[in-house]
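Only one protein chain is missing; all other protein chains are in place.
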Amino acid sequence: MTDLEKLLAIEEIRQLRPKYFRVIDAKEFDQLEELFTPDAWFDSQDAVKDPIKGQYPGFPIAPISRGREAVVQGIIDGLPPALQSCHMGHTGEIELLSDTTAKGIIPFSDRLLLPGVIATAGYGYYYDEYEKLDGKWRIKSATLKRKRVIFEDELGNGVAL
Amino acid sequence: MTDLEKLLAIEEIRQLRPKYFRVIDAKEFDQLEELFTPDAWFDSQDAVKDPIKGQYPGFPIAPISRGREAVVQGIIDGLPPALQSCHMGHTGEIELLSDTTAKGIIPFSDRLLLPGVIATAGYGYYYDEYEKLDGKWRIKSATLKRKRVIFEDELGNGVAL
Partner (left out) sequence: MTDLEKLLAIEEIRQLRPKYFRVIDAKEFDQLEELFTPDAWFDSQDAVKDPIKGQYPGFPIAPISRGREAVVQGIIDGLPPALQSCHMGHTGEIELLSDTTAKGIIPFSDRLLLPGVIATAGYGYYYDEYEKLDGKWRIKSATLKRKRVIFEDELGNGVAL
């Protein structure tokens, strides 16, 4: 790759996570498929787990989804209609590994509200692998790692786990 | 545009919102004008409105400002001297439409404190249009859309609307 091609690739990859976050927060799930490769996998086991306080009681451990269809369905399952989610992708690190492969570490925070069930303010990273397929960069694998989860009531006040 | 020109344009556009947020939080309002085109407009009707809880009681609906002068004045009016504002622009999506036009979707969060009046933690997007004018990219239109507002007391605790 030339330097110019590298920059074009990084710029295209950089916009994948913001689009992902926007689409899932808007529950426009029909736009998800094109963001992933057919063989994509998503390890979301850390999604509702605090590194210190542990798994939130009463919640199932989020899955490792294998294959694009399972990945998309796993995301839909994790975002029920009543959940109001705000995901924010912060400035991260993207590294090209070849003409068609790259990896990224994308810090994010999210603030979730599922009235009557759970509310959280969370911090973590997406450890991503990307692949260029059919002329477009897509997410090939994603591993979510939590740094912290603050459990809240519906007004946004911290509550004990 | 060549690929190189495209990347230069995106890089210049990317820095518009961070500058805007920094300038309004510092109340350095004399630096605002150059960020907008003369015919700019700003739809801020969603500025203090929660998508679920609605308009904050006692607050006027923020305006749609038309023309750069009105846009700048509307921003100044919305940021009284006693308001301590922290706006954060997250990684967004920028798309070039022509040599001189582009659009962007910029996620942001803000934490506002106007002692004795209101405090909030908010999440949303700027839906922007940009135009290159006199050799510089500027904001041509901005539409603020809220995802969530958490109303707080002065210590940062959530309070009922």
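First chain written, first letter: the chains are A and B, and each begins at residue 1.
Methods note: a residue touches a chain if its C-beta (ideal position, glycine included) is under 8 Å from a C-beta of that chain, and two chains touch if they have at least 3 such contacts.
Bear in mind the structure is a predicted one, so any value in this text is a computation, not a measurement.
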_Among A:Lys19, A:Arg66, A:His90 or A:Lys103, which one touches the chain that has been omitted from the display?_
A:His90
*Which listed residue, B:Phe21, B:Trp41, B:Tyr123 or B:Trp137, touches the chain dropped from view?*
B:Phe21
*With respect to the chain omitted from the figure, which of B:Asp46, B:Asp128 or B:Glu152 is a touching residue?*
B:Glu152
*Please give every residue of chain A in contact with the chain that is not shown.*
3-4, 7, 10, 51-52, 88, 90-94, 105, 107, 109, 121, 123, 125, 147-148, 150-152, 157-160
*asked:* On chain B, where is the contact patch with the chain that was removed from view?
replied: 4, 7-8, 11, 14-15, 17-19, 21-22, 25, 84, 86, 88-92, 106, 111, 113, 152-153, 155-157
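The definition used in the following text is that only the chains that are shown with their structure count from here on.
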*How many Å are there between the centre of chain A and the centre of chain B, using C-alpha atoms for each centre?*
25
